[in-house]
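Of the protein chains in this complex, all but one are displayed in their positions.
Chain nomenclature is as follows: A, B, C and D, assigned in order of appearance, with residue numbering initiated at 1 for each chain independently.
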Amino acid sequence: MVPIAYYLVLSAILFSIGVAAFLIKRNIITVFMSIELMLNAVNLAFIAFSRQWSQVTGHLQVNGQIFVFFVMVVAAAEAAVGLAIIIAVFRARNTLNVDSIDLMKL
Amino acid sequence: MLTDHILTLITFVPTAGAVVVAFLPRKGRAIQVFTLLVTLATFILSLHLPAHFNSAQRGFQFEENNPWIASPAIRYHLGVDGLSLWLVLLATFLGPIGALVSWSAIKDRTKEFYFLFLLQQTAMIGVFVALDLFLYYGFWELSLVPMAILIALFGPNRGRQAAIKFFLYTFIPSALFLVAILYLYAKAGTFDFAQLQSALAAGSLGIAPQALSWLSLAFLVAFAVKVPIFPLHGWLSDVIQEAPTAMAMVVAGKLGLYSIFRFNLGLFPEQSRAIAPLMIVLAVIGILYGALIALAQIDMKRLIAFSILSNLSFCILGIFCFALAGLNGAVFQTLNEGLTGSALLVLVSLLYERYHSYDMTLYGGLAARLPWLATLFVITSLALIGLPLLNGFIGEFLVLSGSFASHPRWVAAAAIGVILSASYMLWMVQRIFYGRESSLILNRPAPDLNFREHVTLWPMAILMLAMGVLSPYWIRGIQSGVLQFPAVAERQAHGSTYVLMHATPAPPDPAHVTGGGTQ
Amino acid sequence: METHLIPFLLINLAKVIVVVVIFLMSVAYTVLLERKLVGRIQNRWGPSRVGPFGLLQPLVDGAKLFLKEDLMPEAVYRPLYILAPIIALGCALMSISVVPFGSDIKWHGVQLFEISDTNIGLLILLGITSVGVYGIALSGWSSNNKYSLLGALRASAQVISYELALGLSLVGVVLRSGSLRLRDIVGVQATHGLLSWNFFGGFQFVAFFIYLMAAYAETNRSPFDLPEAESELTAGYHTEYSSMKFAMFFMAEYGNMITVGCVATLLFFGGWTSPFGNLLPQPHNQILISLLSIFWFVIKVFGFLFLYIWVRGTLPRFRYDQLMGFGWKFLVPVAVANIVVTSFCIGLRLPMQ
Amino acid sequence: MHLALFIIFAGLCVAGALNLLLQRHPINSALSLIVVMSSLAVLYLLLGAEFLAAAQVIVYSGAIMVLFTFVIMLLNAGKEERTHGSKLAYIAGFPGAAALLGLLAFIFISRRSSFGQARLGEYLATTSDLSRVLFKDLLLPFEVTSVLILIAILGAVALARKEH
Partner (left out) sequence: MNDALRILPEIVFTLGGIVVMIADALLPKAANRRPLGWLAVFGALAALAASFWQAQLPAGTAYYGVVQTDAFSVFFHVLIAGIVLASLLITLDAVTSATESLGELFALMQFGAVGMMLMSSAVELLLVFVALEISSISTYIMAGYRRKSVKSPESALKYFLLGSFATSFFLYGIALVFGATGTTRIDAIAAAVSQAVAGAHINPLLYIGLAMIIVGLGFKVSAAPFHVWTPDVYEGAPSPVVALMSTGPKAAAFAVLLRVAYGALPQLHDHWVPILWWLAVISMTLGNLGALRQRNVKRMLAYSSIAHAGYILVAFTALSPDGIAAASFYAVSYAAMNVGIFAIVSHTGGYDDHLTLIDDYRGLAYASPLLAAVMAFFLISLIGIPFTGGFFGKFYVFSAALNSGMVWLTIIGLINSGIAAFYYLRVVAALYSEPTGASPIMAVERPSFPLLLAIFLTAVATLILGIAPGNVLHAAQAAAQTYSSVK
């Protein structure tokens, strides 16, 4: 028996690490990976909440799980597009450092 | 039909003309001729107003009041009273003059110029006739844009900077003005001037006194910039210098003054009275400061700019003394300023067209060469100075006499401004037209006024004389408008028209305040 | 969960050991089989010296690989270089864990002929195979060698591409059985022998061919063995590997072959059921039944292995663009069409059931 | 056993995530992420989401991360350079993330009784349970994902195409 709260805390930890990684990593691909990590954290939260509501209502609730299913689909599509973009950038600039992608200054 | 929609017609005929101008060929004179015709038509249409205006009747006339937008409740509400009547006429009168004066001064991009010129015409007339605050604000803001673009386009040296300066000076206070309008709407649920006026007077909106002060201040600042009043005049000289003559003629004065009359006095009599001492001080400072700076100028346009500042401050003085005579004088002086200032700018521009310089020091002894120009210049200068028989005298006299009783010291100071204005104007005339002929004049022989220029100038000169001689005719109309202000109405009981009035603050009398403008 | 923990664990451990041993043995002998068969196809003998008919050859080969010096090139990225073959072999071994080899027989509540019986066996299989690609990818990358890297790139692109077709080809089967549990899938094919196989009765032959081709590509087998095309890439991703690590790749490849064969058997050819259905008399002895089921299963898998080797011996290698084009422009659309048709058929039939 | 499994795999998750953050080579980061994802799959199983556990492995570990490693290999991404990016990221990012974590963790822990306990084997969501909801209540979102995928395909093709 494990309190569902533990799963949720885990998801919060993963999400926060993802946020931190997004902000401090300098390699584009790793930055992108940290987004994937965040999405995974969200997925865990969804499944845990889904389980929680199963418990609250007393019968199986799968809505949260379905959400995860969609997140996966979306993540896959995003990965395809994102990596294509990364390749395009690499072709143009020959670098993967976020700080070097700076032709346009903020 | 015509009489029902006369104000709409007057307002939007220039817009229609502008649309046509957009499709006229750039080659030839078609655009100029057409614009002249449109402005003339507008002027003739506007003559309908004094012809049918009933100065005995209080409130607005020629009203049009149709729903425009259901929610928020915005109405298409137009109307004129004695206050706006002559201002509309002044605007339409200056229309053809502006077209004529630009005739040869504007050589390229004529289409843009006349398009915007006509739009500006609509905006100005609209400001005078709009009685819905939303509509009014629309025209008010709209009047900035053609002006700014025209200055940017045709400013000879620093047009862009001047235009942006002008725009920002006027636009940012306008933003606050809009806040005030919206606030009023939020409280009253209407933009209609008359309804707002009665509601505010009845105090039924539940607006805190402090909020009312802020509201009136927001109105006042926006208008004060446009007048301009003393510390907010930074844009004026630049704009007068850079703007094409037809625009410089209308950029200052009447819009702002009219709005102060209409809204500050009309909607916020109490608050206006509260701030009156400050305004009077500012007005006197403006009069003296403008005049003194004008004395130091060698650039004709800058000189005129500061003289305008000085003269407009008279109007402010007249307004905030809250005496009937002063108010009448202020309106009258507004008209004067519109007329005389324009004439002066036209004359200077004619000089510039001939000699390509505004530098007074380069001129001299022109009177012999250009007698007609000199004559008209002198007439206009005298009108500006306030020579009896000409219009300037009436305005200044009314203002000074109206305000003397309540603020003798300040008015005495302002009277010095009259003397100063005489000195700088006469000095300018002397420098340009008399004395030794300068090398510029010698090297560049130029013809005297041609027919078009005569046509441009003489109506103005005649009008100056007419206004000076037949002042009661104008005053009657003006007074019918002035009397309806709550601030004035309550005093009307114990005082005849030209009598000086004291300005002790008294609580507004509801019986009187509802009298004006609601029918 | 009737069983106690300890016997449960023990039985399972035993199962795992047995299966792994048999699996590895069959891997070894599949290699021999291949060498022999290809030899025949090419009109040679193949290995014949060690043991009768060369039957001991795999053992010797194995010994040789174990005893060889394990070279560790200088420039490799060591952690991954070591990890890669482990992943490859690990995945190959793991995938067999959900494969049922024989009929449904339980002992102490534990399924005997299957390591793990789950509701989503098919998905787990797919999952494990999809992870297997890391072995190749990482090996190529960590070797720090152009050929290896190119081979690995080819392999991962190829595997990702064909995984799609592979997955899609299975949807028809899943639609027909309405379950992702491999036993259920076999169950619906059990009734009328050969006629109720998905391949015939289920009209999934199109799917089967898609599966077959995709599976060849997934396992990097000829004619899709681009990642290790020796004429272009030396030995592809495992160029830098030798000895034991190389052997692990080798075993993984053949292990995957066997798994693929098992899956094809289960999904399309009725798994452990007899092709003749009830035509042959059913033995009553439990043990006989189970042995028979294993027999059929092994026969079918063997058939696939044979096919694999046969194809390798006869077909030339694809060009890379052809490979990609074939996968995306032919297999995937056909697979989708197959799903549409199948679901229509099932949808039309449903109301009648 | 549940708790033990949870601790093991949750630990793996956190370790993987931290490793992702700390490693400087993208391929190591990618591998740590794979570890995280695979451990998450196990956690999903513990929570009774078996289909999603499989999907997690297939989609994330098996497809998305393969794509990542593929691209890392293709672009031959080297070690991360230690450029000092925006200071803001460090100044605001870490405390921000930590604050977020603290806040969420606080709420989760303080209200842990309201979330209940997860037992193994309870509320097992089978594939058919999922599909019943998916193809009825959420049919439209499901159909709409096809447009999403179409876009992804179009985009990948359009972006990756060589210039003519």
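Everything below uses one rule, namely that a contact is a pair of C-beta atoms (placed from the backbone, for glycine too) under 8 Å apart; a residue touches a chain by one contact, two chains touch by 3 or more.
Keep in mind the model is a prediction, meaning the values are calculated, not measured.
> One chain isn't displayed here. Which of the visible ones does it touch?
A, B, D
> Looking at B:16, B:179, B:278 or B:412, which residue reaches the missing chain?
Only one listed residue reaches the unshown chain, and that is B:179.
> Out of A:2, A:60 or A:77, which touches the unshown chain?
Only one of A:2, A:60 or A:77 touches the chain omitted from view, namely A:77.
> For subunit B, which residues reach the chain that was dropped from this view?
For subunit B, the residues touching the absent chain are 68-72, 109, 111-112, 134, 137-142, 144-145, 148-149, 152-153, 159-160, 163-164, 167-168, 171-172, 174-176, 178-179, 182-183, 185-186.
> Touching residues of subunit D against the unshown chain: what are they?
Listed in rising order, the touching residues are 103-104, 107, 111, 136-141, 144-145, 147-148, 150-152, 154-155, 157-159, 161, 163-164.
> Counting contacts across the full complex, list the positions on subunit A that touch the omitted chain.
8, 15, 18, 22, 28, 31-32, 35, 38-39, 41-42, 45-46, 48-49, 52-53, 56-57, 61, 63-64, 66-67, 70-71, 74, 77-78, 81-82, 85-86, 88-89, 91-93, 101, 103-104, 106
Assume only the chains that are shown with their structure count from here on.
> What chain sits nearest the middle when you go by CA atom centres?
So the chain nearest the centre of the shown protein is A.
> Taking the mean of the C-alpha atoms as each chain's centre, how many Å separate subunit A from subunit B?
65
> In whole angstrom, how far does the Cα centroid of subunit A sit from the Cα centroid of subunit C?
Their C-alpha centroids are separated by 32 Å.
> Using the average of all C-alpha atoms in each chain as its centre, how far is it in Å between subunit C and subunit D?
Computed value for the inter-centroid distance: 28 Å.
> Drawing the touching chains as a network, do you get a line, a ring, a star, a complete graph or other?
other
> Tell me, which parts of subunit D touch subunit A in their complex?
2-3, 6, 10, 13-14, 17-18, 20-21, 26, 29-30, 33, 36-37, 40, 43-44, 46-49, 51-52, 55-56, 59-60, 63-65, 67-68, 71-72, 74-75, 77, 80-85, 89-90, 92-94, 96-98, 100-101, 104-105, 108-109, 111-112, 115-119, 122-123, 125, 129-130, 133-134, 137-138, 141-142, 145, 148-149, 151-153, 155-156, 159-160
> Of all residues in subunit D, which touch subunit C in the complex?
Subunit D reaches subunit C through residues 27, 31, 34, 38, 41, 50-51, 53-55, 57-58, 61-63, 66-67, 69-70, 72-74, 76, 121, 126-128.
> Applying the document's contact rule, which stretches of subunit C touch subunit D when the two form their complex?
1, 80, 118-120, 123-124, 126-131, 133-134, 137-138, 140-141, 149, 152-153, 156-157, 159-160, 163, 167, 178-180
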